[in-house]
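One protein chain is absent from this view; the other protein chains keep their places.
Chain IDs A, B and C follow the sequence of writing; residue 1 opens each chain.
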């Protein structure tokens, strides 16, 4: 059988840029990491080393920095759409552009009870993400959140699961539920106020996680997705990747002590992992 | 529009086990990390918190340890097939089982010029991987290598690429080509000597990387895949994920010194990233 | 020359526990990682494998979990003092106990504008630390902050530095100053309200960083330390470890564009690194 090139793509990852936007009397500060992936007619590069259709990844990197100057003034979703369109329309050999944007979030340092105009503190590990797909069919915008580390100390149980030979887990109606959530959702439109939709989706996920009476992480993830879809008709579907960050009840009985859901071992591995997409019929 | 559950799966990740296999006069030591993912009829868990079809991820973890005792004596591919089959046949609500296995590799410590019977040293970051997909259509075995960090100091160039407004990269016919390669390939059969096929595929990739005159990382990755497919008719296709670990020529001219491809800055980010599947027609 | 045992210590690291403290109508959640290090008369263990004076590190781990139940209700500083005293007074072969505590911080999720009684979100990478040294001379408490990622977009320059053969850096009176600060300070007393002192020291560091006109990171670090010492007479000295998280002005002139301190490359490596202790005469 003859050998041939199958699916392929290439681009520059981890193009880490920051921007100061000077407003009247105060600065905004933004820090974003961009991953670019181009698919298209690259067979000659693979088969014969002919790079005449290759936009060097170094050039892609330069393009991000240069275009950020004029075109990144609002959301990463908008800049991602612009960037994807730029690469697509300037490279006829390219049939699809994927742009992953990850924004590192900062808050203003508070001095004398007021937010400082140009001093910032990291908002933590949580990131705002955008994933843009541009091809001949058009452009699709996904927004998301990564590394959203949340937990609740009650209103969470896990019971009535399968009991079989290798089952040792005890049923419980009281446990810590913790996850480092990755969520991403798809908008129907590319012409909306991305920032307010993102803020609302985030708020709805947090509120649902907090107030939901959880019988399993599966039920919680569905409830979170359902709440977002019910609230925001611009969102077509939402996907979650949820590791279960286990806090395991520590055995104090062996020392003659009670442990009424007080003391836990926080473990990283192994960990449960749930993925689910919630969508519309 | 009504809201519904879309694609979903769950399982235990990072089930890290080690095994001593006692042979006559010497020990083997194996260390493996297992990720399990089950898809199936889990709607009741998501929608109503009914866990009666849920095999707890803790039980999945226990199963790996228990089955490793009797059933892990050879390759991770074989054990993965066994594990996937076990979960599939014992859980009728499950329609697909994905098992990712990552083996951490050890060599024997050498004492007095001979390999020691029970003392080991890590072989490094490179891992042997296996990915098993089991569903009603059967079982598919993918083997692979992860974190294979290789480089060559000559026989690599990059020229004749697109020159446009944001291009600043210089053409070169002499550069360091370095990558931390992730490769995985699919076998036609599940009844072969996985270990020898793995060793041969790895050898062929290394030899091709070493001896290939590279005009681009794209050309090199294709050559590596083609060589593997030409050598081993049991392999259906092979996929690569190759970050370009850039070693950038440092500007010594600014200090009145020459830099004849001698001194480089080793950088992690940003980095080029190429993905490609090489397959048979 | 005869060979002998020099300085040595041992203990359990990364004892990761979490605790739910049930208050009237709401929960507190705390997550702490503890490193224990014991020094003392362990020569027989090293020289002859006699473990009769060895408190197993597994036992040390159990002790943390058990003692956390009754004795961890307020600050990590207080619990650290308790733990150190416990190990010291129960092990006569031990001459010094070092306890490093790292608290992962959580905030309450806000629902309907009020903080939720039992749902939490990570406050980010910043951690509160405590380092306790207990020996025959007494006990010393150091408090601190780790991974405090802060930056300012103006009021920072770097000029008038040495110019020599290998100098290529341009002077500037306008740059981004960013650091992932590690600070720790020593209290004179072990009988103070550690939490309020910690909060005040943190606030003073942030305010000084924000409002200081920086001529160098060295000057800023000194100003931060001086401000803390001036404010809090209970603090004997303060030490900083400050990596300089460089945001490097990107060259847009090469594309015929201006870059008025707008667009930067955010880099991790290499990085400047400053350490300094500010103390009292």
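List of remarks:
In the analysis below, a residue touches a chain if its C-beta (ideal position, glycine included) is under 8 Å from a C-beta of that chain, and two chains touch if they have at least 3 such contacts.
Remember, it's a predicted structure, so these values are computed and weren't measured experimentally.
When the full complex is examined, the chain removed from view is found to touch A, B, C. For the chain left out of this panel, the touching residue among B:41, B:164 or B:262 is B:262.
Within the complete assembly, residues 1-16, 35, 37, 42, 45-59, 61-63, 66, 90-91, 158-162, 164, 166-169, 214-216, 218-219, 221-222, 225-226, 229-230, 237, 239, 243-244, 268-281 of chain C touch the chain that is not shown.
Although one chain is not drawn, its touching partners on chain A can still be listed: residues 165-166, 168, 254-255, 267-269. For chain B, the residues in touch with the chain missing from this view are 16-22, 27, 29, 31, 62, 65-66, 68-69, 106, 109-112, 116, 118-126, 148-155, 176, 206-207, 209-211, 247, 250, 252, 255, 257, 259, 261-267.
In this section, only the chains that are shown with their structure count from here on.
Taking shared numbers over all numbers used, the chain B to chain C interface scores over half, which places it in the same class.
If each chain is reduced to the centroid of its CA atoms, chain A and chain B end up 24 Å from each other. A straight line joining the Cα centres of chain A and chain C is 29 Å long. Between chain B and chain C, the centres computed from C-alpha atoms are 37 Å apart.
Multi-chain contact residues of chain A (touching two or more other chains): 16, 62, 66.
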